[in-house]
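The structure appears right after this line, and notes come after that.
Now for chain A:
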Amino acid sequence: MADKSDLVLDVKNLKTVFFTNSGLFKAVDDLSFSVKRGETLAIVGESGCGKSVTALSLMRLVPDPPGRIVGGSVSLEGTDLLALDEAQMRAVRGNRISMIFQEPMTSLNPVMRIGDQIVEAVRLHRNIPAKEARDIAVEMLRLVRIPEPARRAREYPHQLSGGMRQRAMIAMALACRPALLIADEPTTALDVTIQAQILALILDLQKELGTGLVLITHDLGVVAQTAQRVIVMYAGRKVEEASVEALFASPKHPYTRGLMASIPAVPASGVPAQARLNEIPGTVPSLVRLPKGCAFAPRCKLAIKRCEAEYPPLADWGGGHLAACWRAEEVAEVA
Partner candidate 1 sequence: GEPKQGGILRMYHRDSPANASILEGATYSINVPFMGVFNNLVIYDQHIAQNSPDTLRPELAESWSWSSDNKKLTFKLRQGVKWHDGKPFTSADVKCTFDLLMGKSQQKLRQNPRKTWYSEVNDVTTSGDVEVSFDLKRPQPSLLAMLASGYTPIYPCHVSPADMRTHPIGTGPFKFVEFKANESIKLTRNPDYWKKGLPHLDGVEYTIITNRSTAILAFVAGKFDMTFPTHITIPLLKDVKSQAPNAVCVVEPTNVSTNIIVNSTSAPFDNIDIRRAMSLALDRKAFVDILFEGQADIGGTMLPPPQGIWGMPRDKLETIPGYGRDVNANREQARKLMQKAGYGPDKHLAVKVSTRNLAEYRDPAVILIDQLKSIYIDGELDVVETANWFPKVARKDYMLGLNLTGNSVDDPDQSFYENYSCGSERNYTNYCNKEIEKLFDVQSQETDASKRKPLVWDIDKKLQEDVARPIIFHARAGTCWQPYVKGVTIMSNSSYNGFRYEDVWLDK
Partner candidate 2 sequence: MTAALLEVTDLKKHYPVRAGVLRRQVGTVHAVDGVSFALGIGETLGLVGESGCGKSTVARSVLRLVEPTSGQIRLDGEDITHLSKTALRPHRRSMQIVFQDPFASLNPRMTAGDIVGEPLAVHGLASGKELETRVARLFEQVGLRPDQMRNFPHQFSGGQRQRICIARALALEPRLIVCDEPVSALDVSIQAQVINLLIDLQRQHGFSYLFIAHDLAVVAHISHRVAVMYLGRIVEIADKDELFRNPRHPYTQALLASVPIANPLAKKLAPLVDGDVPSPVNPPSGCAFHTRCRFAMERCKTERPALVEANDGHRVACLLNEGTGRPNAIP
């Protein structure tokens, strides 16, 4: 594996649970992964599989109650974040590690000016005069290509369009030049044309700043276009990890395979009208009542007795391509 010193983030056996009215469940179960400097790691999986909770766990922002991180370690540039006290963690948050959230409208404070929100992010971590921080804020807004940044800085979130808000979020997240940026579905709420702009922007800035990037999405198209490595999650667990090329070339987990097959391809040409799509039958299980064995088994065409009884371990199927399936070998053939 990669050289240790090159790692920005190293997550080991992360476990986060939720205590809710309907019961306790593991939203993130035994998750390990790492991100290198300048690398983009994508986390994919369908809605509710634990992607956002993973991101929040890294930031130690899991809402408590009902959530709690109950195990594992998250080391950022060598320090275990989970071992820090709250004050130390605050010094790291927004400084070395920052995050862009899914909903640009609701993630900005509606009663504060955009500029002030960025200024706050800067001044929390750098002891500089307000005036200077303001200049930085305007500069950041210019960096994320907001026209007339000085004027926009004085506006409130509701006065900006969706795309601009998301850019403001990015400016805020990058204001302190973090070592690691987590982007949790940064474009889901946006139009595809805007999405393309925003993603291009994030990648540009990432390159410029050398930041490690964790990109969370469930859009495999986005993954293919942006990431170097990919983690696939299902029901709180990592079921597959590989480089983006390897994953798309030969997925080893039946779930990944099914997911890829059900994506409607954009027909550059010659798609027959009314083509049926491949589908994964059944539905995602409730996290509260997971089956004993493999969580995907009830929906899996390849499921065998063993799948129902025993959870398959993550195994390396060559070249760092990890997958948790008893029949990973056969996946490519069957589908």
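Here is the rule we go by: contacts are C-beta pairs under 8 Å (C-beta built on N, C-alpha and C of every residue); 3 or more make two chains touch, one makes a residue touch a chain; residues count from 1.
Criterion applied: all candidates are chains of the complex that A comes from, given by their letters.
All figures in this text were calculated on a predicted structure; none of them were measured in a lab.
Peer 1: Pick the candidate touching chain A in this complex: 1 or 2?
Peer 2: My answer, from the options 1 or 2, is 2.
Peer 1: Within their complex, state which residues of chain A touch candidate 2.
Peer 2: Chain A residues touching candidate 2: 46-47, 161-164, 190-197, 199-200, 218-226, 244-245, 248, 258-260, 262-271, 273-281, 283-284.
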